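The complex appears here minus one protein chain, its other protein chains still in place.
So that you can tell them apart, the chains are marked A, B and C in the order they are listed, and the count of residues begins at 1 in each.
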Amino acid sequence: MASNSFGKLFKFTTYGESHGAQIGCVLDGVPPGININEKDIQVDLDKRRPGSSKFVSQRKESDSIKIISGVFEGKTTGTPIALHIINEDQRPKDYENIKNIYRPSHADYTYQMKYGIRDHRGGGRSSARETAMRVAAGAVAKKILAHIMNDKVKIRGAVIQVGPIKVNRNNWDWAEINQNDFFCPDKDCVSKWKTHLEKIRKQGLSCGAIIEIEANNIPVGLGEPIYDKLDSNIASALMSINAVKGVEIGDGFGVVNLTGETNADEIIIDKNNDPKFTSNHAGGILGGISSGQDIISRFVVKPTSSILRPIKTIDTKNKEKEIITKGRHDPCVGIRAVPIGEAMIACVLADHVMQHISISKKMSSKE
Amino acid sequence: MASNSFGKLFKFTTYGESHGAQIGCVLDGVPPGININEKDIQVDLDKRRPGSSKFVSQRKESDSIKIISGVFEGKTTGTPIALHIINEDQRPKDYENIKNIYRPSHADYTYQMKYGIRDHRGGGRSSARETAMRVAAGAVAKKILAHIMNDKVKIRGAVIQVGPIKVNRNNWDWAEINQNDFFCPDKDCVSKWKTHLEKIRKQGLSCGAIIEIEANNIPVGLGEPIYDKLDSNIASALMSINAVKGVEIGDGFGVVNLTGETNADEIIIDKNNDPKFTSNHAGGILGGISSGQDIISRFVVKPTSSILRPIKTIDTKNKEKEIITKGRHDPCVGIRAVPIGEAMIACVLADHVMQHISISKKMSSKE
Amino acid sequence: MASNSFGKLFKFTTYGESHGAQIGCVLDGVPPGININEKDIQVDLDKRRPGSSKFVSQRKESDSIKIISGVFEGKTTGTPIALHIINEDQRPKDYENIKNIYRPSHADYTYQMKYGIRDHRGGGRSSARETAMRVAAGAVAKKILAHIMNDKVKIRGAVIQVGPIKVNRNNWDWAEINQNDFFCPDKDCVSKWKTHLEKIRKQGLSCGAIIEIEANNIPVGLGEPIYDKLDSNIASALMSINAVKGVEIGDGFGVVNLTGETNADEIIIDKNNDPKFTSNHAGGILGGISSGQDIISRFVVKPTSSILRPIKTIDTKNKEKEIITKGRHDPCVGIRAVPIGEAMIACVLADHVMQHISISKKMSSKE
Partner (left out) sequence: MASNSFGKLFKFTTYGESHGAQIGCVLDGVPPGININEKDIQVDLDKRRPGSSKFVSQRKESDSIKIISGVFEGKTTGTPIALHIINEDQRPKDYENIKNIYRPSHADYTYQMKYGIRDHRGGGRSSARETAMRVAAGAVAKKILAHIMNDKVKIRGAVIQVGPIKVNRNNWDWAEINQNDFFCPDKDCVSKWKTHLEKIRKQGLSCGAIIEIEANNIPVGLGEPIYDKLDSNIASALMSINAVKGVEIGDGFGVVNLTGETNADEIIIDKNNDPKFTSNHAGGILGGISSGQDIISRFVVKPTSSILRPIKTIDTKNKEKEIITKGRHDPCVGIRAVPIGEAMIACVLADHVMQHISISKKMSSKE
């Protein structure tokens, strides 16, 4: 069923193909009275933009966002906000050779089988180009969070593993993230990743990555059990990103090696007489509801499927073939997934803050 | 917002607390004309029932399912099917001591903060007792799949790790699953887990587990990109199960160590002239759509939070306390999660089969 | 698709057949901390109960409501509230004769054609017995409105026409409503209706009715344009009641005889320096949003389809037949529709109040 929308109270719908005229989205449910302009959104888009370093796709797109509706004299009006980006560097001809052949590990085969038709140009709708609109929606979601929560909430992400090479968490420095091409929080790790990626790229190969997203200053109480638990919605949001194969909250799969004792997040009373957890194995979510601690999530991105090595496949007439996927590809698509992951977490949180408000607030007699 | 419903075309809504009068659910969207009776559902419930071995909770519940509506003369009528189970072994008094104290790593604190009130008896609504109704819904979902797909689809699960002890996949034997108390597919592993669990239990501790669910004979084409991708919905479904902290599809987090080449699932043409994948790193899903391969998912369950060791916590008046959680608890709740995981996968698939039909079928002139 | 649920933020799902074991509903999204008990709900149910006068069905049902979940120590907990009524006066055998025949103007034919199966006993799921659960849900909705709005909102309804006989609006007295068997606000009209209904009943016939529902003290701002306008949702809610064939807001169809001038609701400033409308042709809704005036809606209920006159019909084998529908039927089902209409308006308003709160409130720094 209709599935190009995300969210419940704060909802966005995306459209557009990789090599179509434009991509866009419509944001519905944005509260009125929020100052917003194109620059606010552009900042986030620029983080995800292709062509920004030699370690990402060389497609040239300015990804200039346009606000079409729903903002009047600089403020949101409560009506739908349409946004779009004109595709500038479309090269449909680059894809003539894959018109009748399925690129393995891409969605070519499954789209063709499901729909009986597909826009083959750069993956059409299944391309990660769609994620640009998620980043745009996420930028608005952050504005909503700031509006409702008085600028408290902060969302930030980092790559913590590229191929087999992990960051050293003892070296973690958030300030480092914007100093390198990899959203890497460990200064010592940067050159290792650079070397690894250059090797991988020269070999015509690709590698995977793990991304961690942290949300700070989250109020206790977000999440709607049983089937819209905060972690359940985060899992859905992150798994919906292209090429993601796993999602974790808090200690994630690591909990299997803990006991009820070592996994327990004890609670004490701090100096301000407020409850305080002494650890955060749970990743800030208990029973599907935020506990007030930082919300920690992680996801893994598979190696880019488009590589310069021959892979066995078939064509649309069931003939066996071999394919080498040329074009402009990221050797590690996981790197550009950081702003996308941040955006999805922002969208989930904005939606849940609004949901929580709806059951916890009253209307004053004046209204 | 209202969140006790799961699914879109095949939808179920659950209600009830751990120590209330009954738990139940309403299934909406079940196609008409399906033969169904209470025994069909009871079989699945019996797999998840407490008290079935010394390695699970000793709460005594027959978990007898009753069909209240929507089935007429043995067949579904297309109207809502209400199901319920009367709680028999309620012991609200067992929980008097936790009325004013938060059990760490449970949802006590977050429910109290979110709602300003909570049914403290056995966790109330946040108890895993709710999952009995998921299993009931899953039993109906399997009937729907059999009805629509001519009995082809098969869904089965296994525990693949208990605490630090993993099964040896070379020993995998599905027939073994029902021969032991742990849904363990590796005969050699059974005694190791038994020993480990007995030790853990004697220590008043608990441990985590990893579960793997496999769905066979799935048609190609299930999944509704972009935001109801099959893997996205599976992630949401599994993460919504109590105590789950991570979800994987196919090779999951393992893909970070692969390259685009080693991760590729090549396609060939088999003897019947049908497309065939030579491997299944993707877990049967490409671009959010089933590829026709087995759908492989995994999830991790944290160690039972109720343990016989003292843990620091606070009471509802912000006083520091220590708590030892007595009662009837599973030393490894992950074990009983197998039928729950199977049920959730069945529900996701039944929903998606109906969704796919809605865009791919026509009405004949007779209708 | 799954369709037995009503509402978005305040949502209820009903189940059960006319002559099944019980009927029930699950309310989801009820805010926590509201005092509620079975008596609160029973009061409303008693207004709609059959057997209360000779002008309604003689089916004997106490319609005793039971609260099964979601209420703890007298207060809602924010978790789903399951309610049910045990059917006491089931007489499935009364319906053996209509097992294989379609009662004209009933849903027998369409249910059989749609689903290929139907529970023929008293109309099964299509019976107006389902509306008992709407009234129960409406009673909770009123509690929500009182909780959020400090007891301001008031919802009340009246029958304004029975067959061809209209009330005289100059005689309107709300106090009169509970003094007669017809929810009639015009004392002079009561005996006319009584005479008419007795005549109709003796003839084995039935007649239609028009009901008007008024909601007072509604805040300005409820309604979510464009596709969840308050009037659009009211139209949907009222039209979903059994036997309803038309819905109006404010002057309704009467506006066709007005001009832009005579239809205009002028605005002035009252003594308290507040805006005040000098008339209410719009029925309290402008652009789909409540204006702060009384919300006025009307709906028409067709004559009871079960009559003691022979009607041509067919059986399930496409043979022509004649049918006389005996049983316990209301000569004018429209009368008992008053509490149902009130309930639906209450549900729509409770849902919209919560929706409006979600976009208009912020969270304080303490949360």
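Convention: a contact is a pair of C-beta atoms (placed from the backbone, for glycine too) under 8 Å apart; a residue touches a chain by one contact, two chains touch by 3 or more.
Bear in mind that the values here come from a model prediction, so they are computed numbers and not experimental data.
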item	value
In the full complex, displayed partners of the excluded chain	A, B, C
Sole residue of A:75, A:196, A:276 or A:362 that reaches the chain not shown, by the stated touch rule	A:75
Per the touch definition above, residue among C:67, C:85, C:107 or C:145 touching the missing chain	C:107
Touching residues (missing chain, whole complex) on chain C	1-6, 8-9, 14, 102, 104-107, 109-111, 113-114, 125-126, 130, 161, 163-164, 200, 205-210, 220-221, 223-229, 231-240, 242, 244-253, 255-261, 263-269, 273-275, 278, 281-283, 285-292, 300-307, 309, 311-314, 318-320, 355-356, 358-360
Absent-chain interface as seen on chain A, which is shown	1-5, 7-11, 13-17, 20-24, 26, 28-29, 32-33, 68-70, 72, 75, 77-82, 114-119, 124-125
Touching residues (missing chain, whole complex) on chain B	1, 9, 29, 31-32, 78-79, 147-150, 152, 219-221, 225, 353-363, 365, 367
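Please note the rule applied: only the chains that are shown with their structure count from here on.
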item	value
Distance from the mean Cα position of chain B to that of chain A, given in whole angstrom	26
Per-residue overlap in chain C, given as positions that touch at least 2 other chains	1, 9, 29, 32, 78-79
